[in-house]
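Before I ask anything, let me first share the structure, which is written out below as structure tokens.
Only one protein chain is missing from this complex, and each of the others stays in its spot.
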Amino acid sequence: MSEVRQHKVKDIFVDGPIDPSFVGTSIAKHATRQDIGAHEIFLGQIRADVVGADDRPPNNVVIAIEYTAYREMALETMTAIREEAFVRWPEMTCLHVHHSLGTIPVGQLCFMVFASSKHRQQAREAVAYVVDRIKSELPIFGKEIFVDNTHQWKRNT
Amino acid sequence: MSEVRQHKVKDIFVDGPIDPSFVGTSIAKHATRQDIGAHEIFLGQIRADVVGADDRPPNNVVIAIEYTAYREMALETMTAIREEAFVRWPEMTCLHVHHSLGTIPVGQLCFMVFASSKHRQQAREAVAYVVDRIKSELPIFGKEIFVDNTHQWKRNT
Amino acid sequence: MEVLLFGMIAEKANTDRVQISATSLSELRTALTARIPDLDRMSYAIAVDRAVVLADRALNGTEEIAVLPPFAGG
Partner (left out) sequence: MEVLLFGMIAEKANTDRVQISATSLSELRTALTARIPDLDRMSYAIAVDRAVVLADRALNGTEEIAVLPPFAGG
């Protein structure tokens, strides 16, 4: 929790899936904070989507997403989003963001946004805001890999 | 995840704090679900609030909350809330709720609401709705225990 | 009938259940106020068969009655 309101660029990227036990460990680290009453956590998990691509028959099933990123721009953008969030929700004490790079199989976690605050409202709003901005503004690219080993590039809508 | 859309009364109460590793374990159990893209988790943590009670000097500090409940009514009310949530957010695949009973020290977790769905919007809305309804409708009682061993009864506003 | 008490009301009454005879909720409230110190200065709700009931109604003595101080879950 030492990152509270620091303005340095933090690395959000992790290689491979986010382990559920990492989420548990992150939660446990807040037990020393006597001013936190609420944690809100969003986790993204890889779905076995059935996709009909332009150049192949429909009903091809996603088995993994391979994530890459324009790392420097993503981290600078994330730093700006983080600073805006701490201004908008001054009661927020911590904000932890992690995103996977590399190949993440179906059922595994690729994304975590975790905010804590005194009362629930600010943590709740901050997580929704940060998740939405990351999805629309961070240059992260996802290759959906199908069961037949073909692929298609994912795009957030 | 076998509870999906069951209508039986589930016990939400646990004795003592909710262990952060339990949250991690709960998340991990969803790795077999290929249709989940989003998890939203709310956690309540005991704050060291500084309280000025009517009959004592201000600045008394909470060291724990002792929770009790009218268990049968709480579980029936929770079952109704759960069923309403699954109707309102049909994309939601799982909803896990736990609340502590007994003495929960500052920094420990007393409450978890965990929803999963295909996309983030339904899990996010369901968690906010379920958390708010639990706080206002479940007959759970909290005795704030102060550092000087006096106490005061908490009330949700 | 047996009436279940919780939280600060059980604390004030020094017990978590009292025996009360009442044929309506208003009669029950009067009897509870006589029995439990300071109840008239506390905010509370009465649940009949596990649902809060605000209006007056008749009681036949078979209902599950509970006196509920403010909720504090979460």
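Per-chain numbering from 1; labels A, B and C assigned in written order.
Here is the rule we go by: a contact is a pair of C-beta atoms (placed from the backbone, for glycine too) under 8 Å apart; a residue touches a chain by one contact, two chains touch by 3 or more.
Just so it is clear, the model here is predicted, and its values are computed rather than measured.
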Checklist entry - Which of the visible chains would the unseen chain be in contact with across the whole complex? => result A
Item to check | Residue among A:I27, A:A64 or A:I140 that touches the chain left out of view | outcome: A:I140
Next on the checklist: Residue by residue, what part of subunit A touches the chain that was omitted?
Outcome noted: 44, 65, 67-70, 72-74, 76-77, 99, 110-111, 131, 134-143, 153-156
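Heads up, the rule we're going with is that only the chains that are shown with their structure count from here on.
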Checklist entry - Hey, how far apart are subunit B and subunit C in touch steps, shortest way? => result 1
Checklist entry - Measuring between mean CA coordinates, which chain is farthest from subunit C? => result A
Item to check | Centrality ranking, top chain (CA atoms only) | outcome: B
Checklist entry - Quick one: subunit A and subunit B, Cα centre-to-centre, how many Å? => result 24
Checklist outcome for this item: CA centroids of subunit A and subunit C: separation to the nearest Å works out as 48
Checklist outcome for this item: Where subunit A touches two or more other chains at once, the residues are none
Checklist outcome for this item: Contacts with two or more other chains occur in subunit C at residues none
